[in-house]
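Apart from one protein chain that is not included, each protein chain of the complex appears where it belongs.
So that you can tell them apart, the chains are marked A and B in the order they are listed, and the count of residues begins at 1 in each.
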Amino acid sequence: MEYFLQQLINGLTLGSIYGLIAIGYTMVYGIIGMINFAHGDIFMIGAFISLIMFLVLIGLGLTFIPLALLIVMIVAMLFTAAWGWTVERIAYRPLRESFRLAPLITAIGMSIFLQNFVQIAQGARVKPLQPVVTGGYTIMEGNGFSVQLSNIQIIIMVLTVVLMAAFSWLIANTSLGRAQRACEQDRVMAGLLGVNVDRTISLTFVIGAALAAVAGLMFLLYYGVIDFYIGFVAGIKAFTAAVLGGIGSLPGAMLGGLIIGLIETFWSAYFTIEYKDVAAFSMLAIVLIFLPSGLLGKPEVEKV
Amino acid sequence: MNDTILDVAHMTMRFGGLVAIDDLSFTARRHAITAIIGPNGAGKTTVFNCITGFYKPTTGMLTLTHEDGAQFLLERMDDFRINQHAKVARTFQNIRLFGGMTVLENLLIAQHNRLMKASGYTFTAVLGLGAYRRHEREAIDLARHWLDRTGLLDRADDPAADLPYGDQRKLEIARAMCSRPVLLCLDEPAAGLNPKESEELNQLLLRIREEAGISILLIEHDMGVVMKISDHIVVLDYGRKIAEGTPQQVRDDPAVIAAYLGVEDEEVEEVEKRLEGEA
Partner (left out) sequence: MAATDQAQAPAAAAQPARSNRVVAALKESAVAALVAVALSLFLLGIRTVDAPGGLQLQYRWHLVLIAAAVVFAGRFLLRLLWWREENAGAPPAVAALGKAMTAFAERFGRFAAPLLVAFAIFLPLMPFADRYIMDLAILVLTYVLLAWGLNIVVGLAGLLDLGYVAFYAVGAYSYALLATHFGLSFWIVLPLAGILAAFWGIILGFPVLRLRGDYLAIVTLAFGEIIRVVLLNWYEVTKGPDGITGIPRPSFFGLAEFKRFGENTFHEMFGIPYSPMHRIIFLYFIILALALLTNYVSMRLRRLPVGRAWEAMREDEIACRALGINITNTKLTAFAIGAFFGGLGGSFFATRQGFISPESFTFIESAIILAIVVLGGMGSQLGVAVAAIVMIGGFELFRQAEEYRMLIFGLLMVAIMVWRPRGLVSTRMPTVFLGRKRKGISADYVQEGEG
């Protein structure tokens, strides 16, 4: 029971990270109907910028952790957003009217480029960061096993909820959100009605990248090590989460993220840790095959 | 007597809460042209999609009978089997050609199942064995026949997407005919055609019925085409059959006029004009 509870906490933490990345996939898919294959690598870049910014702040002698966290988060969001914007501008915008698979292939190219760029610029070795946020609470004890809820887990979950709420509000209540929904329905018509389609799509990428940057920061704090390759697998898992929740749906992305996080954690805890990625990948296949519109998505009727 | 080729009995089609077709029954006679007409959104294309297997009707029975007495329950068959075994071919409202392939290739693909068998399901033909070449020549001859009938012979080696709109409609009919159907379902074949092309289409359809002995099921908005060539007309409105009969009976039916009056002005005018012209 205690073990189960501990895994539940761990799974929800991991799921929060996946959920934040999944939002980027789901928003982009919703608006331009493509898988932004490079999104996982944007997340990786967010983690790297966070790491470097932390080290810079430590170098400057800033030891008040909450302030440092806030600065790192804002800087990472800003600079990662620039990457998200650039990727869209270079690799996707010129192909918007091209055939369907072209942007997917440029996305793969971008993904390869970003991984190798970071590998060359920062080195291929794993980058450790000493624990920044420490401490926590023991919420239950028994059978010689204590259930821990660490401060970092609290931060991750609370921050995720706050960001989710903020962005859901943004999409529902601002003109940007309206423009986004209009573009999702019919891009050409939205353009004719005066919506700046290019800008709306760019902003979607920027928001997605900023959230991925937060996820990267959380990943860094939670695991304490990153490398240039973390984006690939995390990206596929987050994409699975987006599909599972119903692609195009923000709450769906979050729900999907939590489910994938839980599945991965429980699989590792009760079965084999080596095959945890197989579990996630199989989940992706199963969901797409049996539940292609996801948990919260709308089913599609084939047009003949 | 084996006079009925298609018997649609109590067919209902629901999409979620929406009832697209409500308890529809009608029959199509062999060697006849049966038209389904009705205002926009009446469910005509849905009927076609059920007959050709793209949708599975929620309830109801669709029986197709061949001249030799063989019967097929279409609602239980996969879409491709309906063409392959029950011999029903169709065209689409928004033309679906293989645009990047030539006209001739389009017509050969329509003969896929015959050629597949002739190629020993690829195994013998890939080794150069068997009589595949002879069968392919026969297939090309059939294609040539229908190209000749549709006047597309000199465009055989051009990509299908390169043809003008009217020719694309004709090619789609020729392609359907190359799959050697007994029942040909045409979804608005005259849409977008000019009067001359429309008249050519009439002649083509009549010839298909006379020469090839094929039964035709037709969805059409162009009343000129419908009234001139149909033997029997079924009128749908909101998924229900509101009238049925010969062109003369249908045009005098008050329910039909009301249905058209109830929809769009231009369509009503069109109908009235046609009716006057015919009378």
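Note that in this section a residue touches a chain if its C-beta (ideal position, glycine included) is under 8 Å from a C-beta of that chain, and two chains touch if they have at least 3 such contacts.
These figures come from a predicted structure and were not determined experimentally.
Which listed residue, A:Leu67, A:Ile105, A:Val161 or A:Leu192, touches the chain dropped from view?
Here the residue in touch with the unshown chain is A:Ile105.
Determine which one of A:Phe43, A:Trp83 or A:Tyr222 touches the chain that has been left out.
From the options A:Phe43, A:Trp83 or A:Tyr222, the contact with the absent chain belongs to A:Trp83.
Extract the touching residues of chain B with respect to the undisplayed chain.
Answer for chain B: residues 52-54, 79-84, 89-90, 92, 96-102, 104-105, 108-110, 112-113, 115-116, 119, 122, 125-126, 132, 136, 140, 143-144, 153, 156-157, 159-162, 175-176, 179 touch the chain left out.
Please output the residues of chain A touching the missing chain, sorted low to high.
The list for chain A reads 34-35, 45, 48-49, 51-53, 55-56, 59, 79, 82-83, 85-86, 90-91, 93-95, 98-106, 108-123, 125, 127-130, 232, 236, 239, 243, 272, 274-275, 277-278, 281-282, 284-285, 288-289, 292, 304.
Criterion: only the chains that are shown with their structure count from here on.
As a quick test, compute the distance in whole Å between the mean CA positions of chain A and chain B.
The separation of the two C-alpha centroids amounts to 49 Å.
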